[in-house]
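Here it is: the structure, laid out below.
Note that one protein chain is taken out, while the other chains of the complex remain in position.
So, chain A:
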């Protein structure tokens, strides 16, 4: 290729890169706008807790690195990090790939440029991997000797990002299989756990597509909702992932300060109510979209009532899991949580703009009264 040709090629690539960065920034801004719509007050609260969350992120990475004494706990922590990373990247996937204009991109540049830009933006978006890289740079030789598995963990972080973009099905299969691995009562070294992760994710790529929801016989509202959640599992997955974080944090805090159990239980209840009742926003949207269809089928009233069931059921499952695996909650708080969850559902339906405010005021009042 002549010099002029190379120059032209570089100029084309740079233009394409600028286009992708611009598209990425615009789509991210839209994502943030959606979060703002969800509740400005949440942003204020989460924003003020940002420093604490970043510190927690590094604390968790420390547990993954230093897991020789408790390899299973370290592996569970690593799995949770990979899950959270996958949830975050799934939400950003469209921005990273500029999915809406994917076909247009194919008409203007060659496919390897597309993938190159995808990977660049993936690395830019993957804060979890960047945090690991910061820690990795800080480790000295003797620390590396104690934590060789951390290299594999970083490799997993990168590979799962790629899977999220190009093989999301394998990512889901892999996360399910690795969840089983970290829950098995076995005693193996952290390096073996991480090798196991890599093998399971690699095997997941070979599995054929399997859609349970297409085989489901949809003949009632229950199977209608079930099918929706099977195909839009992300609305549950991110909530379950964050609740798992809350559960793990509460378990750790209870081990350190059992005397503050009452406070921790109120905080746990608050997050359980928040993450389960906010599911109503998704269910409400679905109800609004398909209400005419069900009205024409003479199921208008039933469909209206059914939209509240997923959130209620989700809350009961999460609450039972907390009681079973984390801690006991006294009857008064238990009953108040059920009432509170119902109230949040009502607010989500009738006054969505006040949802965050009601949640925060109730949390504050309960903390003041019960602790």
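The rule we apply is simple: contacts are C-beta pairs under 8 Å (C-beta built on N, C-alpha and C of every residue); 3 or more make two chains touch, one makes a residue touch a chain; residues count from 1.
Everything below uses one rule, namely that contacts and distances are computed from a predicted model.
Asker: Choose one: "Tungstate transport system permease protein", "Fumarate reductase/succinate dehydrogenase flavoprotein subunit", "Chemotaxis protein CheE" or "ATP-binding cassette domain-containing protein". The correct choice is the protein name in UniProt for the chain not shown.
Answerer: "ATP-binding cassette domain-containing protein"
Asker: From the listed residues A:68, A:292 or A:369, report the one that touches the chain absent from this view.
Answerer: Of all options in A:68, A:292 or A:369, contact with the hidden chain holds for A:292.
Asker: Could you tell me which of A:12, A:90, A:143 or A:227 touches the chain that is not displayed?
Answerer: Considering the complete complex, A:227 is the one touching the chain left out.
Asker: Given that one chain is not shown, which residue among A:69, A:214 or A:256 touches it?
Answerer: Candidates A:69, A:214 or A:256; residue touching the omitted chain: A:214.
Asker: Contact with the hidden chain only, please: which chain A residues?
Answerer: 213-214, 216-220, 224, 227-228, 231-232, 289-290, 292-299
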